[in-house]
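Omission of a single protein chain aside, the complex is shown with its protein chains in their original locations.
Think of it as A, B and C in the order they're written, each chain with its own count starting at 1.
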Amino acid sequence: MGSGFGRLFRVTTFGESHGGGLGAVIEGCPPGILLDMGAIQAQLDRRRPGQSALVSARKEPDQLEVLSGVFEGRTLGSAIGLLVRNKDADPSAYAPFKDKYRPSHADYSTEAKYGLRNWAGGGRASARETVARVAAGAIAAQVLKVQFGIEILAWVRSVGDIVAEVDPLKVTLEGVDASPMRCPLAEKAAEMEACVRGVRKQGDTIGGVIEAVAIGVPTGLGDPVFDKLEADLAKAMMSLPAAKGFEIGSGFEGTTMKGSAHNDVFLPGDSPGEVITATNHSGGIQGGISNGMPITLKVAFKPVATIFIEQPTVDCSGKATTIKPRGRHDPCVVPRAVPIVEAMMALVILDHALRQRGQCGQR
Amino acid sequence: MGSGFGRLFRVTTFGESHGGGLGAVIEGCPPGILLDMGAIQAQLDRRRPGQSALVSARKEPDQLEVLSGVFEGRTLGSAIGLLVRNKDADPSAYAPFKDKYRPSHADYSTEAKYGLRNWAGGGRASARETVARVAAGAIAAQVLKVQFGIEILAWVRSVGDIVAEVDPLKVTLEGVDASPMRCPLAEKAAEMEACVRGVRKQGDTIGGVIEAVAIGVPTGLGDPVFDKLEADLAKAMMSLPAAKGFEIGSGFEGTTMKGSAHNDVFLPGDSPGEVITATNHSGGIQGGISNGMPITLKVAFKPVATIFIEQPTVDCSGKATTIKPRGRHDPCVVPRAVPIVEAMMALVILDHALRQRGQCGQR
Amino acid sequence: MGSGFGRLFRVTTFGESHGGGLGAVIEGCPPGILLDMGAIQAQLDRRRPGQSALVSARKEPDQLEVLSGVFEGRTLGSAIGLLVRNKDADPSAYAPFKDKYRPSHADYSTEAKYGLRNWAGGGRASARETVARVAAGAIAAQVLKVQFGIEILAWVRSVGDIVAEVDPLKVTLEGVDASPMRCPLAEKAAEMEACVRGVRKQGDTIGGVIEAVAIGVPTGLGDPVFDKLEADLAKAMMSLPAAKGFEIGSGFEGTTMKGSAHNDVFLPGDSPGEVITATNHSGGIQGGISNGMPITLKVAFKPVATIFIEQPTVDCSGKATTIKPRGRHDPCVVPRAVPIVEAMMALVILDHALRQRGQCGQR
Partner (left out) sequence: MGSGFGRLFRVTTFGESHGGGLGAVIEGCPPGILLDMGAIQAQLDRRRPGQSALVSARKEPDQLEVLSGVFEGRTLGSAIGLLVRNKDADPSAYAPFKDKYRPSHADYSTEAKYGLRNWAGGGRASARETVARVAAGAIAAQVLKVQFGIEILAWVRSVGDIVAEVDPLKVTLEGVDASPMRCPLAEKAAEMEACVRGVRKQGDTIGGVIEAVAIGVPTGLGDPVFDKLEADLAKAMMSLPAAKGFEIGSGFEGTTMKGSAHNDVFLPGDSPGEVITATNHSGGIQGGISNGMPITLKVAFKPVATIFIEQPTVDCSGKATTIKPRGRHDPCVVPRAVPIVEAMMALVILDHALRQRGQCGQR
């Protein structure tokens, strides 16, 4: 289970890093949307390995094939089948370790769960799985833009201790993509890049934080109890490989504030009947439901587990041994995780937009 | 939608802070479990308002009635119906504000979503909704203990800037409940208590962090993609009223570490075939699947939105006004949130334990 | 599991024939609907035992309590909690048989599944469970009428060999309720009534068929593959106690026809752009999606299993014995099943109406 996500706009994915390919089925897509296939491919290219010196050298074109659900360029409303073939799989890099568990990878827990695993690559636990998410999310993003006027953008907030504090409302796609780090502050981007190059040289890796914003979100998306909008966003983000933390609005910092400072007081907006808040510690969501302000969130990514340094571990018979992995891996996931975070955010918000339209009609 | 949670062990709740009462339907509970009703009521009592000077003065006995699904003390396997009546609702406290939106409450977003709201109390957005979660979670906790040997414990880690660093493996229920703050470090508990009393005196509120651990979790719970165990835990926790952040294992701090420091190397355990990790930055979950180590998480709670200080806001016609709420509220949610976090953790882990047993059989 | 039904408009029920009562949680109800509580109670009264000499003598007022989700008479959009207390439970009638399995009841299969059962009454398998369905369905019916202009009506088509062929478009509620049999053809109703009185006198029971129609269903409800509208209707109806068969449109009789006779040719309708079909063998659904014609279906109900005639059976140790049940039971379920079939039809159609509005917007 667990390869499906969403209630009305639902994505079900399949595929392993080494095998026939990766794909997804999208159910519930609104019909009649003229898809910009170039924009979808562009998001896949932003996620692709081999795109810069900062990321994995694996060479994957990640060319998307749409198998069904689109006719004469438009969504049909019925199931969309998506497929991306693996082109540069290299199981030989993994063969030496097939009987050892790589530390902080999913090798051990997967084998403990299922009794076997696809040891040629990371299998289903490989971050390559996110290809399917990005393809589906890019379609969701187009529906959000066309039918709801919502735009989503993510960027690198930190790498290690290097933090870029930016105003979420001033970030642009061009600004984010100006550097291969995908941090919109040029100076910080350069620092981060130097850091990543440094840890790579040591055969080591480093973590980081992604920040994201959704603008133009109407009021009323989300549900009051278990399916709070922030809860579904949290699940979406924490389902990403290497994610260790999630914050909406003020996050953990908000816990140190008093209510009198944290409360977002309401003000009349510019247009008649519009209501805004003076601050946005709520991150655009109150009581699980969007309040019309920008939705802001952060996701923490741990350092990549594959390091080219010898480490203790055990083998599949439980005996102590050591391991020094090979293979093509990223020294830091955050530059490539930017379009992935955008994809997950689009999936959650579109699902709730359709749910709201279903339950409450078009307001 | 959104009042249901879980796939195999599923809880669906109802109820508002002011109205006929709160309740839940539990589907999928393993049959034949002899329920300790006292232990369930004890968790409700830990959540109850009026239990100490640190929390809301509302007087609710929160007496649980089991309407179905239990026969001669044992779970039948079929739907369990639970009901707790509201006894001390006081809508009069809310009447003066029925046309004004309380800042950082769900009043505005709820009305924007549905076009109307139950203004007598917080309605479905009231933290009183969590009564139903605690009752259901307490049942889940008993199943976890009896059938899987799993135990869950939560405590207050911080209030404002006061942080209690404790070893999750050394915390006991007695230690937690030794103070009304539910912080197991007596000295820190006293500091926190003083802090809470202080903000209450100012009519203000303060945030805090809860930490929780699950011990005895077998390997193999969780799924590799969207339903990663940490993803479902994140959704569970971020669906709690006032939750703003979630961390599994190393969380945001882990983003500043290098892979060589963050990786949890595997070691042979004490019993034959057992595998453990030297550190537990993973928080007991790798690739979405439990690895047999303790599951550790943290949840950030913002300061309560109801403060007894005048604040700007707008009324339902969109005009600027001010508001100074009355009513009975907590100056800090964390002491009462401890059993709620435990409940949500139990719901997630039991659901995954049953899913694992269903898919992979009893290993 | 399995006490929940529906994706956007979702009902989760609980309760046993003997116990604290029966109830339901409704999620996803459109907000702002002014509920006619009298009409809801009227449907419960049509289902109630003790309403005529043709049905069980158990005395249950089946008074509905709305615990949440309705405020000042209107639906809030959030979870609606419903409760009906059991008032006339009589476990003593069941005590003598607690160790024997009643033939064609669920005693044996329930105990085989769960290892235990609530032997005081039929437990969760009792038809009394349908109280919750009728309450929820009556709310759904009101939403369908107000927001979509859809009306649903069911009636008794046959009892044993006595069949009443009626034009679904000419049936009225008054016609149906003119006799306690709920067959709109007076002459056939009288025959059926005589038949039911006859079998009751023998301590025996008899089966029958219910027919139902939904009028005013817009085009476009339903989905092309697994969630075809007729598939969800089939599940809904076959989930009713004692249901053994389901037909949409031409049903089994349609299998004997040639395509040239069975095809429903399209014709221009009276209003501009309207399309109708000359015949309606499709029963208003083509390819799983409503085509705007009336939806017509039939449900087969077996004879009630409780007969007051001695029968062979086994006891819980597996030994052969005999049983002659007591208790208050219906000689024929169909008169009381009429509002239950209406309820299930309303639940399915409303769920799909909301799904369609969500995915495709308001057309």
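Please note the rule applied: a contact is a pair of C-beta atoms (placed from the backbone, for glycine too) under 8 Å apart; a residue touches a chain by one contact, two chains touch by 3 or more.
Only a predicted model underlies this, so the values are computations on that prediction, with no experimental measurement involved.
Engineer: Which residue among C:95, C:169, C:194 or C:257 touches the omitted chain?
Structural biologist: C:257
Engineer: Write down which of A:77, A:254 or A:335 is the residue touching the left-out chain.
Structural biologist: Hidden-chain contact among the options goes to A:77.
Engineer: At which residues does chain B meet the chain that is not included here?
Structural biologist: 7-8, 28-31, 77-79, 147, 224-225, 354-362
Engineer: Over the whole complex, note the residues of chain C touching the chain we left out.
Structural biologist: Given the touch definition above, chain C has residues 1-5, 7, 13, 101, 103-106, 108-110, 112-115, 123-125, 129, 158, 160-161, 199, 204-209, 219-228, 230-239, 241, 243-252, 254-260, 262-268, 272-275, 277-278, 281-283, 285-292, 300-307, 309, 311-314, 318-320, 355-356, 359-360, 363 touching the missing chain.
Engineer: Just the residue numbers, please: which parts of chain A touch the chain that's not shown?
Structural biologist: 1-4, 8, 10, 12-16, 19-23, 25, 27-28, 31-32, 65-69, 71, 74, 76-81, 83, 113-118, 120, 123-124
Convention: only the chains that are shown with their structure count from here on.
Engineer: Please name the chain that ends up farthest from chain B once chain centres are defined by their CA atoms averaged.
Structural biologist: Most distant chain from chain B: C.
Engineer: Whole-Å distance, chain B centre to chain C centre, using C-alpha means?
Structural biologist: 38
Engineer: In angstrom, rounded to a whole number, how far apart do the mean CA points of chain A and chain B lie?
Structural biologist: So the centre of chain A lies 26 Å away from the centre of chain B.
Engineer: Give me the residue numbers in chain A that touch at least two other chains, ranges are fine.
Structural biologist: In chain A, residues 7, 224-225, 355-356, 359-360 touch at least two other chains, as defined above.
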